[in-house]
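Starting off with a structure, shown below.
Missing here is one protein chain; the remaining ones are kept as they sit in the complex.
For reference, chains read A, B and C in written order, and residue numbers begin at 1 within each chain.
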Amino acid sequence: MPEFRSEPRVGVWLIGARGSVATTVVAGCAAVTAGLNAPTGMVTETPLFADTGLPSLSSLVFGGHDTVDCPLPKRAEALAAGGVLPHGLPSALSSELTAADREIRSGGPSAGDTRDPDDLIDAFTTDILDFVRRHGLARAVVVNVASTEPTPTGSTLPPSSLYAAAALRAGCPYVNFTPSTGLHHPALASLADASGLPYAGRDGKTGQTLLRSVLGPMFAQRSLTVLAWSGTNLLGGGDGAALADPAAAAAKNAGKERVLADTLGRTPEGETHIDDVPALGDWKTAWDHITFDGFLGTRMTLQTTWQGCDSSLAAPLVLDLARLTSRAHEAGLTGPLTDLGFYFKDPVGDGPPALGDQYAALAGFAERLRELQGEGNAR
Amino acid sequence: MPEFRSEPRVGVWLIGARGSVATTVVAGCAAVTAGLNAPTGMVTETPLFADTGLPSLSSLVFGGHDTVDCPLPKRAEALAAGGVLPHGLPSALSSELTAADREIRSGGPSAGDTRDPDDLIDAFTTDILDFVRRHGLARAVVVNVASTEPTPTGSTLPPSSLYAAAALRAGCPYVNFTPSTGLHHPALASLADASGLPYAGRDGKTGQTLLRSVLGPMFAQRSLTVLAWSGTNLLGGGDGAALADPAAAAAKNAGKERVLADTLGRTPEGETHIDDVPALGDWKTAWDHITFDGFLGTRMTLQTTWQGCDSSLAAPLVLDLARLTSRAHEAGLTGPLTDLGFYFKDPVGDGPPALGDQYAALAGFAERLRELQGEGNAR
Amino acid sequence: MPEFRSEPRVGVWLIGARGSVATTVVAGCAAVTAGLNAPTGMVTETPLFADTGLPSLSSLVFGGHDTVDCPLPKRAEALAAGGVLPHGLPSALSSELTAADREIRSGGPSAGDTRDPDDLIDAFTTDILDFVRRHGLARAVVVNVASTEPTPTGSTLPPSSLYAAAALRAGCPYVNFTPSTGLHHPALASLADASGLPYAGRDGKTGQTLLRSVLGPMFAQRSLTVLAWSGTNLLGGGDGAALADPAAAAAKNAGKERVLADTLGRTPEGETHIDDVPALGDWKTAWDHITFDGFLGTRMTLQTTWQGCDSSLAAPLVLDLARLTSRAHEAGLTGPLTDLGFYFKDPVGDGPPALGDQYAALAGFAERLRELQGEGNAR
Partner (left out) sequence: MPEFRSEPRVGVWLIGARGSVATTVVAGCAAVTAGLNAPTGMVTETPLFADTGLPSLSSLVFGGHDTVDCPLPKRAEALAAGGVLPHGLPSALSSELTAADREIRSGGPSAGDTRDPDDLIDAFTTDILDFVRRHGLARAVVVNVASTEPTPTGSTLPPSSLYAAAALRAGCPYVNFTPSTGLHHPALASLADASGLPYAGRDGKTGQTLLRSVLGPMFAQRSLTVLAWSGTNLLGGGDGAALADPAAAAAKNAGKERVLADTLGRTPEGETHIDDVPALGDWKTAWDHITFDGFLGTRMTLQTTWQGCDSSLAAPLVLDLARLTSRAHEAGLTGPLTDLGFYFKDPVGDGPPALGDQYAALAGFAERLRELQGEGNAR
């Protein structure tokens, strides 16, 4: 007769823990756990992931690093005012938000900080390990959801890479949901290999690129020649301001264009703009204009306008990824999780670029976890 | 040492042989054969179909039924004036167009025609068999590309079903590229079974529904809840006028909505309009507006505007289908060709509704043909 | 030396007083009066109307007829949940909403009501006169903001005309903000003339038609030939359901098409659809597709997508019109107020159809009021 064993708790350590995405992750996990909202947008809550041994949403404990001070409950109120969170939710979940806010450490480096990179990595590692110990966690995963940083030009490790290195030192799986460097720095390659930790990334595929990853294959499969693919993104919020920096935008756009090149087999004409429009707040409008040739050279056009809220689109994917990488770690999987390309603009490994094929790979991953789970239960 | 054997010739008998689609099929096949244009939009010309034993484009011979008189060369000139065919093409291909025009028979029934359905089927069958004999064809396929007819209300066979029955009597594979009844009539079900002929259909997927067959799966795979999917189609040409008839539009829209229901797992709110706008000529604009819920119930929107030329989109698919069903016939395949769902709004059989999965099924079909071809060569 | 005289109070009697527009009118007037919001969208609050003697917003008292029971504070909460009113506003203004709700009478006729039209008009008149007396109002204006009713087919007065007749009997200026019949019924023509009351209408121009009234003149002034103008409106809320009735939609579309015919000098090809999409709530999306010919017959296209909230667009115009017709009454103006065509799809009288010219006419109207005001002060 099986005795009752409480489910082990799993930490989710968010880099950028007071940003819009992180706040939506924390509030959303609590809202779904409390039955206030459906888990819309979470693939791990669909039948595809039944019996795969994923940690439950109620077992997740949140903490993280951030350089800003605005407490999570206040940030959540601002998001509710902007239509990202339902009105009333922040007050209903104030204890969960306050609890997560207590687990946020200041990160860095801040201005005047004289610590060298190794000191910083050590300090971040200590923060994560303290978090794990404090809560008696079975494990923790580190997820980067901070604002996009400019593409680094020299050999110095950018902040995202310092946090990624700390994840490795702390023995935590790592997910890079942004286009920042993170583990992609040459100085971290052998460390990542040696760590035996699973990792995933990079740059969450939430809107325009999600669309491109189904439209690109459509044109390719129909043998229609795409001549030009132009795009404009309008967004406010912190992300709009960060991406108004051409260097940060370049990092973002590389991922967007990779999807086109990989699915079309060639790079079409056309540019992609990212404009900071503060009036849009956390909402984003992405317009794409595609010129293609049909039979006998007849010129045709497809236009798409996507109006979404990036934090709402990103948060369920972040929860998915935290659960998946935690489970992968538990199951002893190591290295790049190629099967998670479904979630990313610029995925690690050599997975397929079309969303449908990526979904099939994800289904295969679920099947693998299910089998491992069965073996585990059988033992 | 193999001796030279000239490739057998294959007939393509078009119902609606003087319409825009048929004219583009005939002109396009000749243009690609002559090296004047690339085979853009033809999937059978991609590496996917290498060594599958498809009849070459140069082996195709065209004929068909139509109730209108305008000769193909003149129709082609009109299409060139409307931007559907390249300028200069009709005159460059006048001998091919004239040759095909000579093979067009008047069809029917016309006003005052006293022949009963069986007489008509016999007359059509004779036309097809004469065509096969006259040209010494190895086989012929019948493809319906006529204007959409209203959904029939009684038990009388509508014209599209008379032509389909004639295809069976003549021993020809049948493709229904329109939403008209064709072989889908209850009175033809057992005949189709007994014939042992392969057939495919129904309603070519060229624009708005093509898009829906990749966007619907995207929402489903991402677990985003589609609340409403509204659409408006503006089109001129004969198709616009035919579909301004609500009964004909109903037939067309059933297919469009089936794709949504099948890929989303539910039927969202929203209507689909088809407007006759003569000023648009053979060009079509399709606007779709999709309202969906993301995480925590955040409401978002996707809009698409597709501006295409239906004849240019349809013609390469018709050529694909003619080759594929001819080859299927040659290879002894029978009954509904479920693996060709890639081409249709409302496919025969129980294939998958998502375009990506349909493409995989088509690739499987190609593989099967390739194996049969290998066996054939080995003998 | 002038003694202090408090400003006389003016009644605004709303037909459809518990609908979205009426609720937004009452809440919005209170919010602007209290300094909580700017008077965005109110032309009477711009310098154009300085010193024209309009009643101040704080002098307005609201009441009206409605056949539904949901009290205004509750309706306002629902609008806030749908993003039409700012969160927190309904509770901040609960006393004003409750006060207006107390002044709403049930209207009719309800099911089983045996009163004949004249009885009903009398009952409505009494309601209005009681309202005026109860509050010691200098005057009251009646504004129809009820859901669009089907175009009447017989000679019976439809409800909107019963209310309009009551306005005349009560000696009140009348504004028809809807496409319903109201005063446009032949049986009311001579009554309206004899009443000596000013009136305005019909069908507020808030979105798609507003756009058409500037785009139509643009094409005309540039001598570009508009061939087709197609439109689709998606809307939820009560209005969506009401207009899903083809007869009601016909009334609405007549106004939309009048603007095109009047500004273009001809009626282009194309239809206008109104779809009920409950998921959109009080929000409306209107897509227009315009095909036009340029020099040498070059075919070009303009598309517009308007995403607005009809109640938010209508409410400031209703407040404008209540103030303007009250002032017109005070100033002794009578009959159709042709200069208010700026506000309507299908304006009374023979004013110009282009928005710019209508704005000029409105400016002339303001000037006239200013002069009358000057004369009044001079006395």
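One rule holds for everything that comes next: a residue touches a chain if its C-beta (ideal position, glycine included) is under 8 Å from a C-beta of that chain, and two chains touch if they have at least 3 such contacts.
Here the structure is a predicted model, which means the values were calculated and not measured.
Taking the complete complex into account, C:Leu85 is the one of C:Ala22, C:Leu85, C:Leu197 or C:Val277 that touches the chain left out. Only one residue from C:Pro71, C:Pro150, C:Gly335 or C:Gly356 touches the chain missing from this view: C:Gly356. Here one chain is not drawn; of A:Ser161, A:Thr285 or A:Ser312, the residue touching it is A:Thr285. Only one residue in the set A:Ser230, A:Thr334 or A:Gln373 touches the chain that does not appear here, and it is A:Ser230.
The chain not shown here is touched by just one of C:Ala78, C:Ala138, C:Ala254 or C:Leu302, and that residue is C:Leu302.
On the side of chain C, the interface with the absent chain consists of residues 24, 27-28, 31, 37-43, 45-46, 83-86, 89, 210-211, 214-215, 217-218, 221-225, 293-298, 300-309, 312-313, 315-316, 342, 354-357, 359, using the contact rule stated above.
Listed for chain B, the residues touching the missing chain in the whole complex are 81, 83, 87, 305. Listed for chain A, the residues touching the missing chain in the whole complex are 227-228, 230, 232, 234, 269-271, 273, 275, 277-280, 285, 287, 289, 291, 299, 301, 303, 305, 307.
To be clear about the criterion, only the chains that are shown with their structure count from here on.
Rounded to a whole number, the gap between the C-alpha centres of chain A and chain B is 42 angstrom.
Chain geometry summary: the mean Cα position of chain A and that of chain C are 48 Å apart. Chain contacts: chain C has residues 305 touching two or more partner chains.
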